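Everything on this sheet refers to the single structure shown next.
All protein chains but one are shown in place.
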Amino acid sequence: MPDLTFDDVSIVYRTSGRNDRGAISAVKNVTLKLPAGGTLGIAGESGSGKSTLAMSVLRLLPPNATIEGRVLIGETAIADLRFGELRALRWAEASIVFQGAMHSLNPVRTVGQQILEALELHVADGWKTDKARKARVVELLRDVDLTPAKAEAYPHELSGGQKQRVMIAMALACEPDIIIADEPTTALDVIVQKQILDMISVLVAERGISMMMISHDLSVLATACERIAIMRDGELLEIGDAYEVCTNPQHPYTRQLAEAFPTIGDPASRLNPVTRRGESPARKARELTGDVLLEARGVTVTFHGRGTPLAAVKNVDLTLRRGEILALVGQSGSGKTTLARTIVGLQHADEGSIVRFRGKDIPRKGRALRDFRSEVQMVLQDPSAALNPKLSIYESVAEGLRVQRYAGDEQERVAQGLTDAELTPPERYFTAIPQELSGGQRQRAVIAGALAVGPQLLVADEPVASLDASVRGEILALILSLRDRLDLSALVITHDLGLAWNIADTVAVMYEGALVEYGTTEQVLLDPQHEYTRRLLAAAPTIERRLA
Amino acid sequence: MSSTVPPTEAVILEEQGEASVRSSPAVKFALTKIGGALISLAMVILLGFFAFKILPGDPVAKLAREHPMSPEQIAQLRAQLGLDKPLWQQFGDYLVNVFTLNFGESYVYKQSVASLIGDYFWNTILLTGTSAVIAIALGLWLGQKAGWRPGSRFDKVTSGTSLVWWSVPTFWLALILLMVFGGTLHWFPTGGMVSPNSPDDALGKVLDVIWHMVLPVTTMVAVVYAQYVMVMRASVMEEKSADYLVTARAKGLRDDDLRTRHAVPNALLPTVTLVFLHIGGLVAGAVTVETVFSWPGLGKLTYQAIQGPDLPLLQGTFVVFSAIIIFTNLVADFVYRRLDPRVRRG
Partner (left out) sequence: MSGPIETTVRSPRSMAWARRRHAFGAFCREFSRSRSGMVGLGFLVVIVVLALLAPVIAPAWMLDLTKLLDQPRFAPPSLDHPLGTDDQGRELWVRMIWGARVSLLVGFAATAVSMIIGTVVGIAAGHFTGWTGGLLMRIIDFFLVLPSLILAIVLSVVLSRGVWTIVIAIGLTSWAGTARVVRAQTLSVESRDYIERARVLGAGHWHIIVKHLLPAVLPLVLANTTLTVGSAIIAESTLSFLGLGDATLQSWGSVLKNSMDVSAATAGYWWYVLVPGIAIVLVVLAFTLVGRAVETIVNPTLRSR
C-alpha cells in the first residue's frame, strides 16, 4: 500500500483573456504526507487551493496549470508517467469521490453503466467477464446501502444522498489504494451528511484504504479524519492530530475556523458570534416584552402543480415580537423557505391561514402592499446572485427606494443603509460593482439594500450559508448589532442549529411542513422534546469539546 | 434564420418548462404532441384563408390589371371563383374544400391543385429529405469535432468554411453550380429529374435520378449544413466545462471516448431542438433550387404560381410546405424524448 506524498508542491494557473491577471498562485510550497491506511483532512475556504491540490494527484488540472515540486504515489512521481500509465493508474490506484449531489454524474446514462465503465477500463481478476462485472456493480451498491435495482436508475431519479452513495460505490469499484473525497457532504441534509460520513469512514477502514478528505467544514473533518491540515491562500498553515488542531489550534486562522462553528451548549458562544474585529461584549439573552410584530396562525400553503397537490407548510403557528430574533430551523424540503416567502408576501397562503403584521393582514396589492414592503424586508442566501452584476452597489441599494418612490433624499438614505451595514465610508462603495467586493461585503450590501427602506422586520433566508466560515461571524454579529441599534427584529431561516445557538432568542424547528418544536433557544437546543429535534442535534457534526 | 445559440442553461430551463408535458407516459405524450400538431395545422389553414382571401383585396381586379379582360369576363371569372358570395359563406366553402382536400383549380395549369401537388409531392420529399439527412449528419459530425478543440486548426477551418457557405444565397449557388458543372463542364445534367431517354432497367433509372440529384442536393446541403455545424459546436463547447466530464476523465477515459461517450450525447440534446427548428430554412430552399434546376417539385410549382399569380396553387403549396414542417417538428419531439432520459422518465 503506497503513501501519498506532496513534496514542496506549487501550482500556478496562467490566465489570459478578459480578466488578464497573469499568473495565479493556487498552491504555494505545500509538503504533506498521507501514510498508507491513514486519514487526512484538508480544511480551507474557497480559494485556499485545497481542491487544486487534490486534483493534481491524478493530473486532472486544466492545461494552463503548471506544477512544481513532486507529487508521489508510493515511489512514483505522477509527473513522470506517460499518458497510458497515467490512465491505468487513475481510478485503479487512486480514485476521487466528487460531490455527487451536484453534476458529477452523466445525466443521460444510468448509474450502473457509469460504475460499469470504471470496471471495463481497469479489468482485473475479480471482474474479468461481463457477468462478473455486473455482479460487482450489485455488490458495490449493496456496500453503500443501495438496492441493486438502483443500477438502472438515471441520476435525476436519485436523491442527493443516493447520488453521493453512488459516487462512493464508483470510487471503490477498482479497489484503489487511495481515495480522495472532495467535499463529499456539502449540499446534503445534516442527517444524511452524518450517514454518508459514517459510511465512508467504515468502508475505508475495512479495506485499509488511505483517505484524504477535503472540506470547508472543520467539524466534518474532525469526525472522519485522524489528522487535519489547514490551508489558506495556497499555503499550509497548520497540520496535526485532528483533536489537537480543533481544540487547541496554534495558528490564529485555525482558531477562527474552529470557533466559527460553535458548539451547542457552550455558553461562551451564546449570543456571541466570532468576528474578525476582535471580541464583542457578551450579551445577555433579552427579555422579550415588546409588542407583537408578526403573528401567524394555522398557516397552510399548498402547491397545486401537476399531479397531487403538495402541502409545503402545514398549520404553522408563530409569533414574533419587537426586538426578537427567531431562528426557523429545518432541512431542505421542510417548507421553511415557503413559510418565509409567505411572511414576506411573495407567496399566498391557503384560505383560513392568518398572517398578520402589526395586527393587520398582509396586503396583496396596491398602496397597502407598498407600505408593507417598507416594513418587512428579506435577505436571500447567495449574495452573488442577489445583486444584479451589472448595476453598481449604489443602484442596487437604492433600488428599493426607487421602486417605492421614496420622496426624500435618496443618496442620504443609501449612505445611511451602507453605514448601518458597516460598509464605511459609504461613498467608497457607491460606484463599485458586485464583482469587486468579497462575499461578506456583498451580503452586507444586500442587507444595506433591505435596511435602506427602513424595515422593522428582516427575514433572512440562510444569510451565511454561501459565505466562508471566517465571514459568518461578522454577518451574524451585524444582525445582532442591528437588533441592538435599530431595534430591528429578525426571522432567520437556517439549517444550522449552531447558528441558532449563536444568535437567536427563540427557535422553531420545521419538519416536512409542520412545526415540531418551538420555544426559547435554551429550551429547544438544550432540552429538546421532539424526536426529530433530538436527531438533528445528534447528527450535527461537532468537535468534541469538554465543556468547562 | 439566424444561428444565435441561447446559453445552454436557458435552453434547459425552457425544456424543463416543457418537461411537464414530455415526462408524461408515452401515450399521453403522443396524444398531446399530435394534438398540438393538428392545432398548428388548423391554424395554418386559417392563416391561408386570411392571407389569400382577405389580404389581397380583389384578386380578380389584380388579374384584370395583368391580363386585359372585358367586364363580362371579369364578372364571369368572379362567379367562377366564388368571389361574389359573402365572406362568411366563402369561409364555409373554404373549410369544406380543405377537408375534402380540394384546393381549387390552378389558374395557370388548369388542373386541380390537389392533383398537381400530389404529382410533385414525393419529388420534393426525395430532394429535401436527402439533403436534410446529409446536411444534418455532416453538420453534427463536423460541429462536435470542432467544438471539442476550439481554436485548433480543424476548428478554424471548419468554422471559417461554414461561415462562408452560410453567407451564400441558395439560388445564386445553384446558378453557379449549374453554370460551371452543368453548362461548362457538362458533368451533370442541367435540369429535370430524369433524362429524356432514361434507361429501362430499375437500377439504371435510379442511377439516372441520382445523377440528376447531385447538383441540387449539393446546393441545398452546402448552404444549410453550416447552421448545424455552428449549433453543435456551441453545444459541445458548453458541455466541455461539465463536472461529469471531470469524473469520467478521472476514471481514466481517453480523450476521444470522453467526447463520444459523454460530451456528445449530452450536447446533442439542445442541438436536436435547434436543428429541427431550423429545418424550415432547408425546406424553403427547395423553392429556388427546384426552380433553377427545373426539378419537378413543389418548389417549382410555387415559382410558377408566383408568375401568375396563381393564387389557388400558391395557397396549396403554402399549406403543404407548412404541413411538412409541422410533421418534422413532431418527429423532433419524439426524437428528443428518445434521447433524454430525464424527459422519458421524469
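For reference, chains read A and B in written order, and residue numbers begin at 1 within each chain.
The rule is short, and it goes like this: a contact is a pair of C-beta atoms (placed from the backbone, for glycine too) under 8 Å apart; a residue touches a chain by one contact, two chains touch by 3 or more.
Keep in mind the model is a prediction, meaning the values are calculated, not measured.
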| item | value |
| --- | --- |
| Option from A:S51, A:T247 or A:Q404 whose C-beta touches the chain left out | A:Q404 |
| Candidate in contact with the missing chain, chosen from A:R59, A:R373 or A:R472 | A:R373 |
| Which of B:L77, B:I125 or B:A284 contacts the chain that the document leaves out | B:A284 |
| Among B:I45, B:V98 or B:I325, the residue in touch with the chain that has been omitted | B:I325 |
| Contact with the hidden chain (one of B:Q76, B:Q89, B:Q111 or B:S241) | B:S241 |
| Residues belonging to chain A that touch the chain removed from view | 17-18, 344, 346, 369-370, 373-374, 377-378, 380-382, 385-388, 390-392, 394-396, 398-400, 402-404, 410-411, 425, 427-433, 436-437, 441, 446, 449-450, 453 |
| Touch residues of chain B, complete complex, unshown partner | 1-11, 13-14, 17, 40, 43-44, 47, 51-52, 55-56, 150-151, 155, 163-164, 166-172, 175-176, 178-179, 183, 190, 234, 237-238, 241, 277, 280-281, 283-285, 287-288, 291, 302-303, 305-307, 309, 311, 314-315, 317-318, 321-322, 325-326, 329 |
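Keep in mind that, in the parts below, only the chains that are shown with their structure count from here on.
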| item | value |
| --- | --- |
| Length of the line joining the C-alpha centres of chain A and chain B, rounded to whole Å | 50 |
| Interface residues, chain B side, partner chain A - complex | 20, 242-244, 246-254, 261-262, 265-266, 269, 339-342, 345 |
| Chain B-facing residues of chain A, complex | 58, 60, 86-92, 95-96, 98-99, 102-110, 117-118, 121-122, 154, 156-157, 170, 305-306 |
